[in-house]
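One protein chain omitted, others in place.
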Amino acid sequence: MGAIIQYVQSYLDPNVKVTPGAAGNLFWALVYIMLVFGGLSVAVIAMNWLERKILAHMQVRLGPMRVGPHGLLQPIADAIKLLLKEDIMPAEADGLVFWMAPLIVVLAAFTVFVVVPFGPTHAITDMNIGILFMLGVSSLSVLGIVMAGWASNSHYPLIGALRSSAQMVSYEVAMGLAVVSAILMTSLNAEGTGTLSMIGIVQAQLAQHEWFIFKFFPLGLVAFFIFAVAMVAETNRAPFDLAEAESELTAGFHTEYSGFRWSLFFLAEYSAMIAVSSIAVTLWLGGWLRPFPNLLNGTPWDQIFSLFPGVTFLFFAAICFYNTVRMPKHPLFRIQTIGLAGFGVVLGLIGLILFVPPVSVRIQDIFWFSSKVAGFMYLYIWYRGTFPRYRFDQLMQMGWKVLLPMGLGVLILTASVALLQQKIWHP
Amino acid sequence: MESMLHITTLHYLVLGAALFLLGVIGVLTRRNVVIVLMSIELILNAVNLNLVAFSRIWGPVNGQVFAIFIITDAAAEAAVGLGILIAFFRNKETVNIDEVNLLKW
Amino acid sequence: MTDPNTTLSPLELESHDKTYLDANELVINMGPQHPATHGVLRVILRLDGEKVLGLECVIGYLHRGVEKIGEHRTYTMFNPYVDRMDYVAAVSNGLGYCETVEKLLNVEAPPRAQHVRVILTELNRIASHQLWLGTHALDIGAITPLFYTFRDREEILKIYEKYCGARLTTHAFRIGGLQYETYTGFEKEVTNFLNFFRPKIDEYEELLTTNRIWVERTKNVGTISAEDCIALGVTGPVLRASGVKWDIRKAQPYANYKNLDFEIPVGENGDTYDRYLVRMAEMRQSVHIIQQAVEALPEGPIMAKVPKVMKPAAGEIYHSIEAPKGELGYFIVSDGSTQPYRLRVRPPSFVNLQALDVMCRGQLVADVIAVIGTLDIVLGEVDR
Partner (left out) sequence: MAPVATPFFFYLFAAIMLIGGILVITQKNAVHSALALIVLLLAQASIYLMLYAPFVAGAQIILYAGGIMVLFLFVIMLVSIERSMKERQFNSQWLVGIVAATALGGLFIAVYLKGKNIFPDHVLPVVENDNTQKVATLLYGQYMFAFEIASLLLLVAIIGAVVMAKKRI
């Protein structure tokens, strides 16, 4: 107990830089696992609500409005419904494989968060091969998808599984090339040694005073673009959602799944989205670094930027209060109005807590990282609202004939430019 | 008991040998070509395990480099082997290795 | 249609091929419960991996025997039934039926009635194309156009509701003219709708026409030549997209289309993208037609003199109109009694659906969905 208090004290003291997730510190690794996975579940729930709302507003409709004020409790209602639903297994299915498939997908999607760096000290662990681990483990979810499709013993899931495995395997290649060109950039220091560690990659960007998306313009940008396309394909989302193309294959590999097992697939899909966005943020968008760390530096700017987390939550609270005022004054809406106001109060309180200096300093990294990831999440929703779906052969063509040569070209160019820079410009 | 708890290189080597034997038994006795191919993967993995264990005791990572080469080789082998398997299945409609007894079809 | 295999049905092909065993071959059954078959169409697909080797449509899940019912109802009583065939273009169905019976009776609807008929049918054409666009885009994976088109289709349905009280199966016309006079402000509301709708077409086009994915998904997909179209009896936008300038509104003008100025949009390649462009252009032309009809809306009676009990002279008649989906024809044989001796409908969806096999051979599974969408079939009309 004393250790905990001591730890919390050291945590709140900005001068002490503890690394709670360091290897060997099993207790704090466990605490961080709880925190990250709790946060992840909340993020998935919020994402569910936000996707439905944002998509609805893009499509001139309201989205969920019934359960809770502005449908805020809808994801919880959905979760309860899914958990209470009868769990159906087709009679001809292969029981063991059918049972294991969603577990593998969920495990693969969740395990990658072990190395996601929410801040220099906010990570479960820092692995020497962090990015390799992330790519490797996230590629394991293909196995689950293939198993789900095969175990259902039905044509639509089988085609869906074949499609999605072929898609994920092909796009992994382009993705890997883009990642390699970013890792190459980490080696542009005096010693000439790069790193695969997720924290190391962000620190390399800090040391080079440049996010890798702007490095060797436009090479970093092109690599980022390749990754950004490949990551959408990798997570089977629109416009690459062929594996679960509703109009063609009903629901693809999870056609035969229902209830809890289906919700596991759902959970895995959203956490995989967050995971690949985290990779993109870490590799190209400076991870936990705040915007313009070089241009707007100095203590006053630091202080201004440290206000951002609190202000954001206060802004959300203000939106809640505004909508509370706009609620119909009918007695039927009384509970909803109170609920919305209460939600606003909670958000406002969180915002106020975030203004307390020790907290606000500590929360900076997490805030910037999460808001960058949130930007990607919005992009995902936007794509879904805008694009039609690619056809399978076009998708393959894009992966192998467009993104792969582009990735190779970017890799070679980045290497040449880096070599030139080291040998000629700064000998 | 003390020696049991202290993990030495020999432990890894014994594990590797056991895997190797399992792979050999699989290759020699199974009739399903897919499982035979998987048994070959088992054998390659056993070799990898030994290489990595040796590189751990002697220091230099040459063994790990060879392990990576073997993984590459396994990928090539799996691709060609499964390609042959598909061609075979298309003509004979079976994956039984005992039926592969003709030099032509 | 050059491949000799095309003469065999997919199921025959299967036995035909048995000597050559194929690990990838798959026969899958799409529908009748499938989100993209627009109702209860069942398609048996024979696939090589993702490639379509052949397909067979199985229809009849929505068969209600409309034509047989017609033989047991009087001419007036049968009128509402035709709305239930192509329920998204109910007004056109009604127009075709009323004009056929009028031709049989040798009556002509008064000019005002004809103008209102043109306005309502052209509105219906827009509504039908909107529904097509939304569902077609949804099939290809763009979910947003559906909501845009339904938002705007609502305005048309509101006009219908105000005019005759119904939104979908309107039963708007009567044999000999109209039952109801237009409501106050009808012209103004229709004009308002036109002004509201013109920029909306641009909005749809903005989402799709130049969208790279949309173009890639629709260009050179489900191509059908003009000869094949004519050989299969395909009509409507599908025929016009193949480059044949055939529109019954121009070729055999009915109602008062001969007084109205409009153009027939024609495509070149006969692929899904051209059919999309043709339908978009048709919506613009419909707006143009309605504009003229509203401006020239004459005063006068809305009902011709029609006997209370209709007993057309014995004989037979075929009359067809250009419904949103193609040529909608009615063939009625009268034996001089109050009921038709035989009634037969030539539904455009049914005839166009025959082209599905020709259009899908050699394409991929995803294209089958796109082609079903682009044919714009309504199963109520296919099965009748």
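Order as written gives the chain letters A, B and C; numbering starts at 1 within each chain.
To be clear about the criterion, a residue touches a chain if its C-beta (ideal position, glycine included) is under 8 Å from a C-beta of that chain, and two chains touch if they have at least 3 such contacts.
What you see is a predicted model, and the numbers here were worked out from it, not measured in a lab.
Interface note for the absent chain: among A:50, A:129, A:221 or A:350, the touching residue is A:129.
Contacts to the hidden chain, counted on chain A, fall at residues 24, 26, 94, 96-97, 100, 127-129, 132-133, 135-137, 139-140, 142-143, 146-147, 149-151, 158, 161-162, 165-166, 169, 172, 193, 196.
With the whole complex as reference, residues 4-15, 17-26, 28-32, 34-35, 37-39, 41-42, 45, 48-49, 52-53, 55-57, 59-62, 64-65, 67-69, 71-80, 82-87, 89-90, 93-98 of chain B touch the missing chain.
By definition in this document, only the chains that are shown with their structure count from here on.
When chain centres are defined as mean Cα coordinates, C lies farthest from chain A. With centres taken as mean Cα positions, chain B sits 36 Å from chain A. Put simply, the C-alpha centre of chain B and that of chain C have 62 angstrom between them. Distance between chain A and chain C, defined via averaged C-alpha coordinates, is recorded as 46 Å.
Partner chain C is touched in their complex by these residues of chain A: 55, 58-61, 155-156, 159, 238-239, 241-242, 245-248, 250, 384-394. Contacts from chain C toward chain A in the complex involve residues 26, 28, 34-36, 50, 137-144, 146-148, 151, 207-208, 211, 213-214, 216-217, 364-367, 369.
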